[in-house]
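Removed: one protein chain of the complex. Kept in place: all other protein chains.
All chains are identified by letter, namely A and B, in their written order; residue positions are counted from 1 within each chain.
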Amino acid sequence: MGYIDIVKNEYIKEILHKGIRDDGRKFMQYRSIQASVGTIPNAEGSAEVDIGNTKVLAGIKIDVDTPMPDKPEEGNLIVSAELLPLASPDYDIGPPSPAAIELARVVDRGIRAANILDTQSLFIEKDKVWSVFIDIYVLNYDGNLFDASTLSAVAALLHTRQPKYEEEKVIREGTLPKLKTNGMVTSCTFGKINGNILLDPDGSEESIMDTRLTIANDENNNIKAMQKGLHGTFSIKEVESMIDTTFEKSKDLRSVLSSLEN
Amino acid sequence: MFKLEGNKPQLIIDGKRTDGRGFDELRPIKIEANILKNANGSAYIEWGNNKILAAVYGPKEALPKHTADPTMAIIKSRYTMAPFSSLEEHGRSGPNRRATEISKVTSEVFENIIMREMFPGTEIDIFIEVLQSDGGTRAAGITVASVALAAAGIPMYDLPYAVSAGKIGDQMVLDLNKIEDNYSDADIPMAISPRNGDILLLQMDGSITKEDFSTAYSMVKKAGATISKIQKDALKAPYEKIIEKYR
Partner (left out) sequence: MNRIIVPGEVIAEKEIRMPYTYTEGGKTYSTVLGIYEAEHSSIIPLEGLWSPNRDDDVVGIVEEDKGSVYIVDLNSPYTGVIISKFSQTELAPGDVIYAKVKEFDEKKEVILMHPRKLYGGKIINVKPSKVPRIIGNKNTMLNELIQGSKSNIIVGMNGMLWVKGGDVALATEAILKIQEEAHTQGLTDRIKKMFEKTGV
């Protein structure tokens, strides 16, 4: 982080003190969310989500694979994330950074815990199952990759076609059934700056926040995943309040998912 | 899906190609500039079924310092394909040998075209991300990267475009899609400097005669007029939209 950010940081802290965020939002308000599915027809499923200027593309590929030894009759879910160097001057080329790995694992956890994917329905025959690969491609960074990534991964999953396996070949063309999914999961991410808790921190806010919390929940308000990040702390009261906000705001996120058509 | 002749699908039936195009016909191309907020310049292209993003960062300080050239900017292109970009299986992440070679020849195009001496000690990064592929991605990548560079305000001698020509049986054709690329008798990607027709990138794979090559070059140049106009319109569009709004 260069000194340019430090100057912006001081300014942001100053106005938060007055109850204002730099882009005029309320503390518990999302930026505008745009989502679309089927953007990459070659992939079995795809979705692009924009939260403010954060832009994330999720692509899904389904291949025939061998099952994990401890789950011989279940298919596999593999979630990966790439912070593409074109998304930010701070992203470098090279293998996935700890941040990219954390992002993929948190999104994975929400989807897996909520059983969005019916892994038993991915069984083909002995030693053959379907592997569902979700690749999260961050195209432009402006904060809150967690919510944008979960939203795009789930949006893509809900509109994915299931290839057929016939005569030892994978059939990806023609009329294909939809991949079997259950329900929805969404996440809400909060950042803390000087004691102020903000929903959906943007890039500038993220560069100065000292603590972060992501909470994933399903339609029944069961909490499916939680991830605290950064070096600060939260009190139990703060966490309970963020859980309440998450339950409330997740209704809007699920509306975004419901309104999507291929 | 395709009529098979032995093991190869028939690529030309009754004088038409698999997607109905004529021999010197380009696939439809759309370009949009300034699509990413953080990059200094960016553009997105849809070329047939190809979907490719290009983004430029720089000129900025060349790092690590020992790679810097005290007399000019170094050009670092990186071409990569998303793991979900093909019609087939999930691809591996990270650059492979093919992507490394494409990155190199792409850098060489822009090393010629960018006025590098104006920015000594710096580097200019060009990222080309193939989100969906259907043959001719290196050509589409160079074409959209030119637009991203101009949108970044980087001074250049020209606005290069690229397209491939190929040979199917005895017939020279323009702009091979994936199926044609896989089964053609030759694949010739070319990048051209429009102001004088000079060749900035040339690769060939297969078997052609000297006359075939001349034919290929003519087809590429003819298509170039169309491609250049699309690049230029993409650069002008955001400005003309605002001029219209306040006319």
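To be clear about the criterion, a residue touches a chain if its C-beta (ideal position, glycine included) is under 8 Å from a C-beta of that chain, and two chains touch if they have at least 3 such contacts.
Only a predicted model underlies this, so the values are computations on that prediction, with no experimental measurement involved.
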item	value
Residue of B:I13, B:L63, B:A225 or B:I242 in touch with the missing chain, whole complex considered	B:I242
In chain B, positions touching the absent partner	41, 58-61, 70, 115, 119-122, 150-159, 193-196, 231-232, 235-236, 239-240, 242-243, 246
Contact set of chain A toward the excluded chain (per top definition)	2-4, 6-8, 10-11, 14, 24
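In this section, only the chains that are shown with their structure count from here on.
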item	value
Of chain A, residues touching chain B in the complex	39-43, 46, 53, 55, 57, 59-61, 63, 80, 82, 84-89, 93, 95-96, 131, 133, 135, 137, 139-142, 170, 172-173
Chain B - residues contacting chain A, complex	1, 36-39, 42, 49, 51, 53, 55, 57, 60, 78, 82-91, 93-94, 125, 127, 129, 131-134
